[in-house]
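After this line comes chain A, so read on.
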Amino acid sequence: MTSNVLLRCRGLSAAVEDKQILHDIDLQVPQGEVHVLMGPNGAGKSTLGHVLMGNPAYEVIGGDIEFDGADITELTPDKRSQAGLFLSFQAPVEIPGVPLRSFLRAMMEGRGEKMKNKEFRKKTQALAETLDMDPAYLDRELGVGFSGGEKKKVEMLQLLLLQPKLAILDETDSGLDVDALSVVSRGMELYREQCDGTLLIITHNTRILEHLNVDRVHVMVSGHMVAEGTAELIDEIDAQGFERYEASISPSEGAHSGRPDTK
Partner candidate 1 sequence: METTHVTIERASAMPAATWHFLNMNDTQIEMPEGLSIAPAVQVSEPWAARGAADEFENALADAQVEWEKSHPAPTAEELAEREAYVAAEVDATYGGTAQSAYQIAADAIEESRSLAVAFEHGTGDEAAAYLRYAAGDRIVVAVKEGQSVDAQVVVSAVPGAVSAAAVDVIADANSAVNLSLVVDAPTAPGQSGASAGITGTTVRVFADEGARVEIDRTQAVDGDFTDIDDMGLFTAENAQVAVRQTVLGAAASFTGLAGDLRGDSSRIDVDTRYLGHSDQKRDFNYSLRHHGAKTKCNLQANGVLAGTSSKTLRGTIDLIRGCKGAEGSENETVLLVDEGVHNKTVPVILCNEDDVAGNHGATIGHIREEQLFYLASRGLSQQAAESMFASAIVEQAAIDATTDAARESVVRYGERLNPGFADLFEE
Partner candidate 2 sequence: MAETKTTVTASGKKRTQVDDVDRSMYDFRYDDADAEKLDAGLTPDIVREISERKDEPAWMLEHRLKSLEIFNSIDMSDWGPSIDGLDMDNIVTYVKPNTDQKSDWESVPDNIKDTFDRLGIPQAERSYLAGVGAQYDSELVYHSMQESAAKMGIVYSGIEEALHGEYADLIKEKFMTLIPPTDHKFAALHGAVWSGGSFVYVPKGVKLDYPLQSYFRLNAKGAGQFEHTLIIVEDDADLHFIEGCSAPKYNVANLHAGAVELFVGKRAHLRYSTIENWSKNMYNLNTKRCRCDEEGEIEWISGSFGSHVGYLYPMSILAGRKARASFTGITFAGRGQNLDTGCKVVLAAKDTSASIETKGISKDGGIQTFRSSVVATPAAEGSRCSVSCQSLMLDDRSRSDTIPAMDIRCKNVDIGHEATIGRIGDDKVFYLMSRGISEEEARTMIVNGFAEPISKELPLEYAVEMNNLIKLEMEGAIG
């Protein structure tokens, strides 16, 4: 663990509408590693992802977040994104009236990459093909009428286009959808290949991790970080579930109902 720490949060606590849902979270993700954040439904995993990304729906009431050597606790999400942080959404929003490629171009321009339109077109089309995505989707309104798998492809396309330093993939539910699962696996693989990216994968389903070399596993229950370990922890949880961790948290500290609303 001597490698360069890319993301570090210390004593991070957050609340939504005066209800505390993250309690004193400590987390470190070193550059180039693959980390997994696990926990039962309602553990606050997705919330942590959103808080790291700076969703204004949550209020940070304690602790700080350091990314790539800088304190980003007070930064707005667009600044965090430009600093190299990425969050894939469990349920990406729909944006009627905005064709996917208009969005992608605005995204690139947002970080000062004045790519020529022709070049941009070629690049997005090539990426779409890599992800087995029909380039016609580029002309469709963002997310409108897309299936779960298609939405995931759009998220992965953005991941590969942006090549962030750290990608937080909120895949809490995608284990349920076989299509989505394979899209995400392919996306993660390419991301690791292309830019030696750092990953924090949020899941409670372990199938998604089958082809990955996981460095560390973190376990959350009821808004608390309750365990950390090596990849072996995954098999253990697969076999035994979260019960023994849940027992360690008193019910009064529950963090249920704090899941981010990304609809």
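Operating definition for what follows: a residue touches a chain if its C-beta (ideal position, glycine included) is under 8 Å from a C-beta of that chain, and two chains touch if they have at least 3 such contacts; residues count from 1.
If you want to know what made the cut, all candidates are chains of the complex that A comes from, given by their letters.
This structure is a prediction, so every number in the text was calculated from the model and none was measured.
Checking the candidates 1 or 2 against chain A in this complex, the single touching one is 1. Chain A contributes residues 53-57, 76-78, 80-82, 86-87, 89, 92-93, 95-99, 101-103, 106-107, 109-111, 116-118, 120-121, 139, 141, 158, 162, 261-263 to its touches with candidate 1 in the complex.
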